[in-house]
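After the structure tokens below, expect a handful of questions from me.
This part shows chain A:
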Amino acid sequence: MNPSMHRTLRTYAVSARMSIRRNLQYRGQHMINNFASAVFGFMYIAIWRAVTVSRPPIEGYDSQTLTYYIALCQCVLWITTFDRSGVQIAQRIRDGSAGIDLMRPLGLMGLHMSQIYGVRLYNFAFRSLPMAMIFGAAVGLPLPGGGAPRLLLIIPAWLLAMHVGATLNYLIGLAGFWTVETGWLYLSLQTLILMMGGCSLPLELMPAGMRAVAAVLPFACCGYYPVSLYLGRGGVEVLLIMFAWAAALSGLAAWLTARARLRAEVVGG
Partner candidate 1 sequence: MNQHRSAPAAAISADRLAKHFHIAETGRGVTGALRSLVSRKSRLVRAVDDVTFAIEPGSFVGYLGPNGAGKSTTVKMLAGIMHPSAGEIRVLGMSPQRQRQAVAQRIGVVFGQRTQLWWDLPLGDSYELIAAMYGVSPALAQQRLRRFDEVLEIKPLLDQQVRKLSLGQRMRADLAGALLHGPEVLFLDEPTIGLDVVAKAAIREFLREINASGVTILLTTHDMDDVEQLCDRILVINHGRLAFDGTVPGLRTAAGIPTTMHLDFAADLLCELPRLNGDIRATRDGRRVTVAFDRSRVSAARIVAAFQDCGEVTDIQISEPNIEEIVRRVYTA
Partner candidate 2 sequence: MRRTALDFWRVFWFLAAKGMRERMQYKASFLLTVLFRTLSTTMDFVLIAVILARFRFIDGWDVFEVALLYGPVTLARSIFDAFARELERFEHYLVSGDYDGILVRPWPTVFALLARKVDVTRIGMALQGLVLIAIGASQALPAGTLSPAGLAYLVLVLPLLGAMILTAISMATAAIGFWVIRIDDLYVFTMYAPLSAAVFPLSIYPGWLRGLLHTVIPVAFAGYLPVLFLLGKGGSGWVLVASPAVALISLWLAHRLWLTGERQYHSTGS
């Protein structure tokens, strides 16, 4: 590994660590907030239970499965969204306080992605896991469906989900080079992920039109795909879809980063 690459990776590690440390100081508040967030999960579980009571399973989903589905989605959401890093990055870009060296576009993306990753890693430990424990205690959570070999599918899937979510967030940050309304973009993204990502209802239970749209959008990577794999549905093809989206979005992000650099040079940072 040549020295400059080593230095770059070290910078990313430091950036990620800073994100983690920044969030650590609020972990008390976050813990309390976990219970509050869980309430919304319980609400949807209640809705699904009421709706599926005394009915045969539809598309393989019964009341119990849906309960698990909603609970797991609540957990995975903390690593795929619920993170305002992108908006903050955009704000710093706009008021120039980021002091980024724009001569190295890959540096820009790597730096910010590592920052976002830091938040996601923190969230996994201090949000997703505690949420899983809360739901586990309240309604029970299953172990990964299909046993140990499936972990080879599930773990990469969740990592890819984190990456897709992080990249989408980064794209919002990049939007700061072009527009002021990044707050709206973030809220829109979150709504899209919650709706089209299958976080409130699995894709199979959507009306045909909605399901078709959701299938061609990347948002399902942030909820439906990772949770389905965990519950024992789907196989390698799901992982391949997620990988394709991750690659495509990363490519888009790299290209846009280069264009952002050009724009900054023209506009004047």
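Some observations on this one:
Heads up, the rule we're going with is that contacts are C-beta pairs under 8 Å (C-beta built on N, C-alpha and C of every residue); 3 or more make two chains touch, one makes a residue touch a chain; residues count from 1.
On the choice of candidates, all candidates are chains of the complex that A comes from, given by their letters.
Just so it is clear, the structure is predicted and the values come from calculations on it, not from any experiment.
In summary, of the candidates 1 or 2 that share the complex with chain A, the touching one is 2. Chain A meets candidate 2 in the complex at residues 29, 32-33, 35-37, 39-40, 42-43, 46-53, 55, 58, 181, 184, 187-188, 191, 194-195, 200-201, 205-207, 210.
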